[in-house]
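Structure, as structure tokens:
Up next is chain A:
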Amino acid sequence: ETKLTIATVNNGDMIRMQKLTDDFTKKNPDISLEWVTLEENTLRQRVTTDIATNSGQYDIMTIGTYEAPIWAKKGWLAPLENLGADYDVDDIMPSIRSALSNDDKLYAAPFYAESSMMMYRKDLFEKAGIEINGRLTWDQTLDIAKKLNDPANGVYGICLRGKAGWGENMALISTMGNAYGARWFDEEWKPEFNGQEWKDALSMYVDILGKYGPPGATSNGFNENLSLFNAGKCGMWIDATVAASFVTNPKDSKVADKVGFTEAPCAVTCTGANWLWAWNLAIPASSKNTEAAEKFIAWATSKSYLELVASKDGWANVPPGTRMSLYQNEKYLDAAPFAIKTLAAIDSADPINSTLKPKPYVGVQFAAIPEFQGIGTVVGQQFSAALAGQVTVDQALANAQESTDRTMQKAGYY
Partner candidate 1 sequence: MGAIRLENVKKTFGNIDVIPGVDLEINDGEFVVFVGPSGCGKSTLLRLIAGLEDVTAGKILINDVDMVNESPAKRGLSMVFQSYALYPHMTVYNNIAFGLKMAGEPKAVIDEKVRNAAGILNLTDYLERRPGALSGGQRQRVAIGRAIVRNPAAFLFDEPLSNLDASLRVNMRLEITGLHQELKTTMIYVTHDQVEAMTMADKIVVLQAGRVEQVGKPMDLYAKPANKFVAGFIGSPKMNFIEGDYARARNCACVGVRPEHLLLSTEQGEIAATVKIAEHLGAETYLHVNADNIGPMTVRATGEVPLSGNDRVWLTPDPERIHRFDASGNAISN
Partner candidate 2 sequence: MSTRASTLAGRVMSAPSIIALFLWMIVPLGMTIYFSFLRYNLLSPGMEEWIGFVNYKFFLTDHAFFASLANTLILVGSVLVMTVIGGILLGLMLDQPIFGRGILRILVISPFFIMPTVNALVWKNLLMNPVSGFFAWISTSLGLQPIDWFTHAPLTAIIIMVAWQWLPFATLILLTALQSLDRDQKEAAQMDGAGPVSIFFYITLPHLSRAITVVILIETIFLLSVFAEIFVTTGGGPGLSTTNIAFLVYTQALLQYDVGGASAGGIVAVILANIVAIFLVRLIGKNLDA
């Protein structure tokens, strides 16, 4: 009997998968599964330590689109070459697939994928007489937020991520930066926070969230904002497309039937204005159970898994964003009113060409280099300090520039 140790993140889709594994173990009686479920940051730190030290404690790891290319390039991941005949690799969304491949080999299979978009309260928009025509700009969004903001009644104009972290506030702010024409690094790998683009983007962020956001925005991440939105406290919310299924679920959401969806706002450009992220399953090269692990990955990311979920929990709850076929499935489109917008967002996010000016790195809302986690975290902290009013926007940018510069220098980029 083979025991697979699987590290997963503690989000709803993954937890649902854990509950459905009977289906897998019935088909593969010689494989047993051991789950290690962790909160995102802890998970990342655990699996990274494990893989980097070649400790081999996990057979399957849940990793993001950030890690996948870096690790694949270092040869830390086993290529997924035996996913089976009916797996249909070509059905995977191209943008995702390219993000997970190296030298044309797939190193991780997407479990679900997301981009970002705007969720808004149709009822409030209607009351305020706002109509959405085409893609919004950030300036327009600012106006709308101002109109919707009504703290006395517990409604805030806009909810955005404010919690520091490269996967939290920086995901959003990076896409804002992209929209304003900024980039993380120039072609020489020098950080560019001293440019006007970043200043515009950050000023807008601090302005809109500081003035029309909920209190405590600096500690709001995805979860906190989801709670707020579900409790009916946000007029708009720009965040991951996966949120769509939660905010429309009447069990958790007070506003399930009042949510509208639209693309994330643009500014000078729409390139890179929405991010691309996927949680993927990968096998560390150190695993001794590669074969069984691949079997499991094939099962968990297959089309039939989607059907399995649909049969148990309904189509609205299947993991979104990974397979094109899903978006051709009428039943899914019926059950998920947000499906089209999600597809559009994911489709339009290109990890390679996500900035107005050329860039040396891969990734929309991150740069897929090992140093980025640290840099992103530090910069994220500076930006949340700016949001908290502890430092000015200029100061925050200068600090970000300095520390990023130091790190890149220390890492030997120049």
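Regarding candidate selection, all candidates are chains of the complex that A comes from, given by their letters.
Heads up, the rule we're going with is that a contact is a pair of C-beta atoms (placed from the backbone, for glycine too) under 8 Å apart; a residue touches a chain by one contact, two chains touch by 3 or more; residues count from 1.
Computed from a prediction, not measured in an experiment: that's the story for all the values here.
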Among 1 or 2, the complex member that touches chain A is candidate 2
The residues of chain A that touch candidate 2 in their complex are 41, 45, 48-49, 52-54, 70, 74, 154, 163-165, 214-219, 224, 227-228, 231, 233, 370-371, 373-375, 377-378, 380-382, 384-388, 390-391, 396, 399, 403, 406-407, 410-412
